[in-house]
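Every protein chain but one is kept in place in this view of the complex.
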Amino acid sequence: MNPRDQLLDPRLRRVIGVGAVIGVVALCLFGLWGAPPDDRQGEAMRLLYLHVPSAWLAYFAFLVTAIASALFLWPRTRSIVWDRVAGASAELGVIFTGLTLVVGSLWGRPIWGVWWAWDARLVTTAVLFFLYLGYLALRRIPGDAISTGKRNAIAALIAFVDVPIVHFSVEWWRTLHQKATVFNPELSARIEGVQALTLWIAVLAFTLVYVYLLDRRYRLAVIDDVLAEQALEQAIKIRTGDNPGVGR
Amino acid sequence: MRLWREASLVAAKDLRIEARSRIALGQILPFGIIVAILFAFALDPDSGLLTRVAPGLFWVTVLLAALLAVGRSFAVEEKSNARDGLRLTGLDGSAVFLGKMAAIAAELFFLEILLGIAVVILYGVEVNGVVVLLAAAPAATLGIASTGTLYGVLAAGLRSRETLLPLLLLPVLAPVLLGATRAFEGGLEGAPSDAWPWVGLLWIFATFYTAFGVLAFGTLWEND
Amino acid sequence: MTTSALFAAVVRASQSDAWTYVITGWLLTGAVVAGYWLRTRARIRVGETRLSAERDQ
Partner (left out) sequence: MPLVEFHSVVCLLGTFPALAGVDLQVEPRDIVLLEGPNGAGKTTLLRLIAGLIPPHSGEAQVFGLDLFKDRRSARRRLALVGHESYCYDDLTVMENLQFTFKASGVTGMEINSVLERTGLDGLAGVRHAHLSAGQRRRLALANAMVRNPELLLLDEPHAGLDEEGRACLHEIIASAPSEGRTVVLASHELELSRQLANREVRVESGTIVKSGRGEL
């Protein structure tokens, strides 16, 4: 197993896996039972323990994709490892962005009475979701490893550069209409004590889950590449194998 | 500077092809006007709503027209494999990028003027704050043209490029639509002070992606 | 206690509808994350068996 076939050392992966399980259990205990309901929002507050960390993880995952893409483009550090990391992290990023949107609207329904509000953060997350959905669609198109790697890396950087611009312009746009939006989850939730602890547990648990899944998805990418390489060798054998016989 | 000579060569080639084939003027502009009319069907014209949202509808129409212009610009290269011909000349990728981007931007800007006149007439918009409009429109156009050219070459040659291009391009252009619409609203409602920050955003967006294109286009252009 | 019975019990326990949203949100997040993990793990297993099969040839 040469180093490129594993992202994390197996022992480290097991530790992270166990940590993730413990984190999730702790999150469920605290999030659903331990932490008291919020005096203003009531029980709906418990959805924030998912909404906030998954939003944070989405941004973090796309940051990892951007860094991996830059490393792939830089000739000295170019290696298939970075292309795989970029792809795996973007896939997780899109999943967490999707969850952020769904849980966000589930939270909005009891609190604001609407499934969707043009709140700056939700709008930015929605644009982000489609931005990277396009990136994943592009990644699925096959081709020569190096040229598709470069193409994907540049597409990832184009998308990533757009994130702050989208965030900045949407933030401007929404605060233009409502000064400090009462809808802003952070503003309305004065969180401290057990609630703050629960939020930190949530962020930790989500991060461990992300790292573990990143390693697993990376491993899957390795296997797909090795199988493709073997299929290629097979095709070369067939192509040159029947050479002396029937000239195709 | 060799780069500008080569870029203007590519731009001249694209614009001459457009002048000959009249696709932008003969097909993309009518498409834009039809979309503007469809918006009027969708929104009740005499409720005054149309005039208020005219800037937004205008820029959405420009974005849709830009998709066609970018698609056309790279379809020209596919025919009889002209793309390989262009690569064989050994032209530098950034020259090809600036050339094609300038041609698309010129077509779009020309389109915007004519479409703007149509929208003013159709939606009954009284124009003022022209200085802001003239500052915002080129920035938005260059922003659209630069990202359009980048994604155009990225999707060129791929089987599903017609459907992939909108999916890739439109989310990236969200801030341009926001900025251009708000800038135009500020201009038209005679509150230019609100508009200038958005004009600044548009110029930052355009400069950034033009620089990005000059650096990255070569790599994409060489990909087969 | 089948899972649907458990789910029904939990929902009944929550008089206010807020709990319905909370439960839906948590179950959905859990299902998506777990689903993604299981699907990836299954595809890894399939791939690794094909790899070892190829190696034995």
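A, B and C label the chains in the order they appear, each numbered from 1.
We take it that a contact is a pair of C-beta atoms (placed from the backbone, for glycine too) under 8 Å apart; a residue touches a chain by one contact, two chains touch by 3 or more.
Because the structure is a prediction, the values reported are computed rather than measured.
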item: Partner chains on view for the chain not depicted; value: A, B
item: Selected from B:L91, B:A118 or B:I204 as touching the chain missing from the view; value: B:L91
item: Of A:L12, A:V25, A:V114 or A:A228, the residue in touch with the unshown chain; value: A:A228
item: Residues of chain A in contact with the chain not shown; value: 142-144, 146-147, 228, 231-232, 235-236, 239-240, 242-243, 247-248
item: Those residues of chain B which, in the complete complex, touch the missing chain; value: 6, 9-10, 13, 16-17, 20-21, 76, 79-82, 84-91, 222, 224
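Here is the rule we go by: only the chains that are shown with their structure count from here on.
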item: Intercentroid distance (Cα basis), chain C paired with chain A, Å; value: 18
item: Whole-Å gap separating chain A and chain B, where each centre is the average of the chain's CA atoms; value: 31
item: Chain A residues touching chain B - in the complex, by the definition given at the top; value: 73, 127, 130-131, 133-135, 137-138, 141, 143-144, 147-148, 150-151, 154-155, 157-159, 161-162, 165-166, 168-170, 172-173, 176
item: Complex interface listing, chain A residues touching chain C; value: 28, 31-32, 42-44, 46-47, 50, 54, 92, 95, 98-99, 102-103, 106-107, 109-110, 209, 212-213, 216-217, 219-220, 223-224, 226-227, 230
item: Touch list for chain B against partner chain A, complex; value: 147, 150-151, 154-155, 158-160, 164, 167-168, 170-172, 174-175, 178-179, 182, 197-198, 201, 204-205, 208-209, 212, 216, 219-220, 222-224
